[in-house]
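Questions regarding the structure given below will be posed in turn.
The complex is shown incomplete by one protein chain, all other protein chains being positioned as in the whole.
Let's turn to chain A:
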Amino acid sequence: MERGSSYPNAADTSAAAVPEETTLSIVQQRFKADETVHLIFEAYQIKGREHFEGLLTLVSSSSGGTYAIISFSLLRTPLTGSNDLKINKVFPINTSFKLTTDNKGSKTEQQFELCTDDDRPSQYCYHPIRTELGSDEFNEFCAEIDSCKRTMWDGGSPSEAVLNFRWLDDYREIGEVKQELKKRESEYIVYKDIVIYCATWNVNNRPCWDNKNTLRPWLACGEKAPDIYAIGLQELETTAKAMLNGNQMQMYATQWVRKILENLHNGVEYEELQSVRLYGIMLIIIVRKQLRQHIVRCRVNSVARGVFKTLGNKGGVAVSFQLNEANICFVNSHLAAHMGNVAERNDDYKAIDMSMRFEENGLQLRTINDHDHIFWLGDLNYRIQEPIGQQRPGPMSDAQTFELMLQFDQLRMEMSYDRCFKGYTEGEIKFAPTYKYDVGTDTYDTGEKQRAPAYCDRVLWKGKRIEQLEYNGVMEIRESDHKPVYAIFRVKIKTRDDYKYKMVLSEVLKAVDKRENDSQPQIITDRPIIEFGLVRFNEPVIRDFNVYNDCSQQVDFKFKVKDLPNDICEKWLHVDPRSDSLMIDSARSIRVRMLADANSVTGLLKKICSTSDRCDFDILILHVRSGRDIFITVTGEYQPSCFGLSMETMCRTERPIGEYTLTEIKELMLDVTPMYRVPMPREYFLLIDYLHKQSGQLKGIFQSYDRCQPLSSQFNAVRDWLDTWSDDKFPGTPQTAAEALLLLLDLPEQALLEPFVDDLLATRSKADAERYIDLLSEPKRNVFKHLCLFLCEGIERGDYDANNIATIFGRVLLRSSKCNVTIDYHSRCSEFMQRFIRIENPDTVVGGNGLSSASLQT
């Protein structure tokens, strides 16, 4: 069509037609802001015998820090926008990623396979964008992938745990709708402020009932009542005896939760969301009651460290949940102790960071880093590294001294070297070291070991839109050798505006539906109605029509098989091709041949009679794969002929059949009254009369008969001679006349001796049989008698062989419509016929004196 003509031929389309920048920028539009398309490589995807043109794009995500190949198919070429790209398959470049080349391929067409975790390899056939560059470009593609692998894995052995491919979820299992919603997030996402209170305290094995005093100075000190409390405790009870007694530990834990709940901000109703404990390390999450309903997917887990790295006296516990649209994670850890164990602390951190997983869809999938907001608190145990030769800092009180000490804080040093807590932030520390105090005092350790004061207890965070409001230690709580620490944050939580979301969702659904509707494969035909005009018996007519591919993708079409006649078309039609594929903007001619012949005319006449109005020859269903069906009406006017008509119908005519319209003939066919204009059809009489007169020249006739054999070349002339009651000389040979006679007898739906075929075959004598013959309709009875008389005479005169006649005519006249045909059916037919064509005493011959009687006066 017009639109289509501007397209290049489908075979020529390649990205080469478009400047590469354009393709790249269009592809880039399909990705998020922090994802970069590095390389586009055009390739055919091979699926079985078919292949599809597509683009392989190498993409990286800066948030995920990983690379992947995303395979697109093109809905339109050249590309006009990112909507023309359809994602086929996502290949994360992970440890299971493989690119294998097939060296058997020729230089210009090199096959390679891409392989990923779950699937069978998808095969791609190399097809360069710039042909003259040939395999160079493929090598470049491979080299680029290798370089990505190096970037990600730094030469070391790769571990799936550190590679984050979650950004790819937007392009695979998650549907188009989610992709679109994600893209338009800014339209319905608002940020709501919430206050998160993080607190940590190493309680030094003191059960909480020792704390006669209130915890309010610690837990209720902020100006504003927090929305979420995350309270981490360490050393709930670390004696071996207690650790082995689960019930006792649990009792301690329960007591602590109760105590904490009693000491929260006044005037707000709180409830415990979740607690998690690993021996003495416990994390309690408490939320405002009215916030609870907005929290989903709450999960916990722990990672044990400490003795043998597994005992659990050290380690971490964590809680993960989703609040509105934000994923939040709290971690409470107790890392390795003692001044010298910096590396162990780092290792503990790394182990917790890497192994902590939360369940998602039944799998331990979500890592700590898969959260929008992460708060890491606990007794991290980093100390103040005493500078060599410098005196241990004495008791301190002012900010300047804290600042001085913090210069030697191991955590800050390690973080500055990126050896732990990568990406985390800590607020300014303006409080005294929280360790180690003489219990019940604000005095640093005066005991034997005289441990140096240190900032063991810390709160760190990672993520966007987090603002720290306060960070402090609490001196007036003196039950432990550690002072409690708290940090208050204001976090802007990603929240869905339900109204705006609904609006966007409905727009997205509309757009996605529209894309699907518009990308439906379409073909058009130039003619929904195939008009054959006048169709005559035994004369094939051919009509061609065209189908065009009108859309922007390859289209497969086929004619659908219908229930009736369990084929794509009726017997009198032939359609070629029955199925095919059409490239964009290409056309295909389809040929339909109509032929009402010996094999199909009965069916056609039956269909005509059973249709109330004008009868179409057929309706073809042209089916487009994944698309609509088009009905192709095949129609025309069948010119009635005596062939295929019943003897009764023929006896109702008053003029040559050729002068009747189909509608008139149909009326005669549907007429069931026993009113006939002639005793037997003229057409039979004419043929038999002709043959009778040719006596002596009938050598070789009635030797064989097969309905499926092609008819002789003079047949159509004989047809017209019969259909016009022509006075002309018979236009054929005796052979043609014999052929026509057998066909006339054979074609009607009912055999001549129906409905008594079974009865007649059961009879033992001619006399028995004649009783049934007398019951036949008048036309049938007369044709039968007339025919037998003619055959008898012929045999008598030696025109043809009695056995042949019995076999051929027996089969035609006694053709059974029933399927229970016995083995000796044919011989019985033949026997039956023998009885009627045997030469007998002329006096007993039915019908009297021969064929000369011109008894067909109307």
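Please note the rule applied: a contact is a pair of C-beta atoms (placed from the backbone, for glycine too) under 8 Å apart; a residue touches a chain by one contact, two chains touch by 3 or more; residues count from 1.
FYI, contacts and distances are computed from a predicted model.
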item	value
Protein name, per the UniProt record, of whichever chain is missing from view ("Ras-related protein Rab-10", "Trafficking protein particle complex subunit", "Pyruvate dehydrogenase E1 component subunit beta" or "Methyltransferase domain-containing protein")	"Ras-related protein Rab-10"
Of A:140, A:386, A:442 or A:516, the one touching the omitted chain in the full complex	A:516
Omitted-chain contact residue, chosen from A:115, A:541 or A:630	A:630
Among A:622, A:751 or A:789, the residue in touch with the chain that has been omitted	A:622
Contact residue for the chain not shown (choose from A:562, A:593 or A:828)	A:562
Residue in contact with the excluded chain [from A:24, A:46, A:177 or A:475]	A:177
On chain A, residues whose C-beta touches the chain left out of the figure	73, 86-88, 171-179, 505-506, 509, 512-514, 516-517, 520, 528, 562-563, 613, 616, 619, 621-622, 628-631, 633
